[in-house]
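Here we show just some of the chains, and they stay where they sit in the whole.
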Amino acid sequence: MYHFSSVKDVTDLKALLKEAFELKASPFRYETLGRHRTMGLLFFNSSLRTRLSTQKAAANLGMNPIVFNINDEGWKIETEFGVVMNGDKAEHIKEAAGVIGRYCDIIGIRSFAGLKDRAYDYAETVLEWFRKYAGVPIVSMESATVHPMQAFADIITIEQYKKTARPKVVMTWAPHPRALPQAVPNSFAEWAVAAGYEVVITQPEGYELCEDFTKGAVIEYDQRKAFEGADFIYAKNWSSYREYGQVLHQDRSWTVDTEHMNWTNSAKFLHCLPVRRNMIVSDAVIDSPDSLVIEEAANRVVSAQTVLKQILQSL
Amino acid sequence: MYHFSSVKDVTDLKALLKEAFELKASPFRYETLGRHRTMGLLFFNSSLRTRLSTQKAAANLGMNPIVFNINDEGWKIETEFGVVMNGDKAEHIKEAAGVIGRYCDIIGIRSFAGLKDRAYDYAETVLEWFRKYAGVPIVSMESATVHPMQAFADIITIEQYKKTARPKVVMTWAPHPRALPQAVPNSFAEWAVAAGYEVVITQPEGYELCEDFTKGAVIEYDQRKAFEGADFIYAKNWSSYREYGQVLHQDRSWTVDTEHMNWTNSAKFLHCLPVRRNMIVSDAVIDSPDSLVIEEAANRVVSAQTVLKQILQSL
């Protein structure tokens, strides 16, 4: 593995999962692998789990993790080419990438979708310029369209708890007060399909995701029908892809509550966090023994460490 | 020791002080004790001494310290239960605590009193939810009502400089332009009494602290009378506990100056820092050889390291 943003960067997902469980059992087995290696963690946006888990994963592998809130602690970054830089952006992404690539052996980047310009976001502009100009492996720590370390942690969690070889995994849209990117549902869809699960996506009309990511999943607009027989419920809000970045409605009948969970096959509940309680999911569901959200977040260390180990071994 | 917020968490203060002086002399004696352990330092508020000294203490013990400015770098935290989270708070404390508890072996938390709602503050809401939901030891790095690592450093400093077995230690209120929490004076009072000193607290009427913390101390409203015979003057501002969070006045006759120090038994001067010069204390006093404020701050590393060592040994 070199760059990491998509399940397509994984040659053999089964083998990667096997490695993940080995690292979960023995997190310090490769504690000298990253010796003399620096991991840059660049944050254009807020982060709790990604920030802490990736730092820890890098340290577990013996790397030196350097965290950098680029916009706040550094300079505002220009991503357009050919412009006269006489505004508020003091540094061009080409130099930022080139320089950070000389300081770091691996760079993780969090850079959310702006949700204003779909073409810009779906070109993964920031990630791509770093890939092009940094000269070192680039890992998405949630970029405009994907959140692969989250999705891999989700799959690890499902593998840990599944009771059948091919569980029914239902990703459901849920309401939220603000416009959120599609990165998490995009990645979850492509990873869950790649993992071989029966994947159903349920959402109100207008919330269809980009088909590049949902190929192989069944779309079911009737939430109840989707939930029937589900082994895992994966709740998430996202803004519209079609009417790009719009919140079309906030229908709280879509909030996952006990009644919704009763429609399922005693499903386990998943969410990437942070979660808006009583918008996305009721207190009763997230506080129930069927909620795996804390274990799922704990698996972020495993996910990050497995990916970083793969990359380190390829250097 | 497991959680650490009060002198009540200490079984044997004399023994702890002995350990502190051993660590002060040999800071790297236990440099492998924290191997493979992660210390999370969560800051809801500003910090200089606590931030740097606790990081250093954790590193001295071989831990991996991860610093996190939770509101700025992460998500705004909801601490109420049962609410519909459709406002500006994106993450609930229950998930934040649960997740961070999976990434960290010990969590230090700085979370100041809001000074609006005494019941909320004195319930130590943030600390308590972390204790309840993180599943790992929680250390107060100044929370709503206490600052135990400061108070322990203060006691270490007094032990270092006292000339009699039972010195007279006077904590005096002093003026300040803003409303400050009661955490530092609360902790100093309970620790100084527990250390067996003759403790006098002097303050204008209306500035009485919560009695839970001042038991065993003498209250003396006449500042001059209080200072007479004092071996140590501990200056601090706090807002009113009774008229909660109010600044009742800013009487600069309470500012500790040379005349005040002349009333004492050649007392040493202490303050937790940061200090407002010429409000809390005159330049002449803080710059005099009797001022111990820098040594007191230096002892914050000793204090933190002793506490973390105790906790690590209990894991």
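In this document, chain identifiers A and B correspond to the written order of the chains, with residue numbering beginning at 1 in each.
Just so it is clear, contacts are C-beta pairs under 8 Å (C-beta built on N, C-alpha and C of every residue); 3 or more make two chains touch, one makes a residue touch a chain.
Every value quoted in this text rests on a predicted model; they were computed, and no experiment measured them.
**Student:** Beyond the 2 copies placed here, what is the full number of copies in the complex?
**Tutor:** Shown in place are 2; the entire complex has 3 copies.
The working rule: only the chains that are shown with their structure count from here on.
**Student:** Let me have the rounded angstrom distance from the C-alpha centre of chain A over to the C-alpha centre of chain B, please.
**Tutor:** Chain centroid spacing, chain A to chain B, equals 39 Å.
**Student:** In the complex of these two chains, what residues of chain A are touching chain B?
**Tutor:** Spelled out, the residues of chain A in touch with chain B are 27-28, 43, 46-49, 51-53, 55-56, 59, 69, 72, 177, 273-279, 283, 286-287, 293-294, 297-298, 301.
**Student:** Going by the contact rule set out above, which residues of chain B touch chain A in the complex?
**Tutor:** Contacts found on chain B: 36, 38, 40, 64, 66, 68, 70, 72-75, 78, 81-87, 90-92, 94-96, 98-100, 102-104.
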